[in-house]
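Complex shown without one protein chain; remaining protein chains in place.
The block that comes next holds chain A.
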């Protein structure tokens, strides 16, 4: 049965870009441990020679004709943005000051 430490939970939260409060980390550590213990049952199944399924039904790649189509008007897309400037999404700084 896997066991997951509070430090690992904090690391996962950083990977997932989730700013979690200390009490949330504590609570989640216990719950994730419990859930992982339950889902680890899949490892009991002998399946070495079984191919994995990523998708319910077999899929083939689909191409469409290379013809221009109208896209959404920029105004209607930017209307839903948290911030926009000069017809573009305005975002916080991406690089640190020292970069």
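By our rule, a residue touches a chain if its C-beta (ideal position, glycine included) is under 8 Å from a C-beta of that chain, and two chains touch if they have at least 3 such contacts; residues count from 1.
Simple rule for what comes next: contacts and distances are computed from a predicted model.
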- Note on the structure: Taking the list "Glutamyl-tRNA(Gln) amidotransferase subunit A", "Phosphocarrier protein HPr", "Branched-chain amino acid transport system ATP-binding protein" or "3-isopropylmalate dehydratase", the UniProt entry for the undisplayed chain gives the protein name "Glutamyl-tRNA(Gln) amidotransferase subunit A"
- Task: Since one chain isn't shown, list which residues of chain A touch it in the complete complex.
- Result: 4, 8-9, 12-21, 24, 28, 31-32, 34-36, 38-45, 47, 50-57, 59, 61-62, 64, 72-73, 76-77, 79-83, 89, 91-96
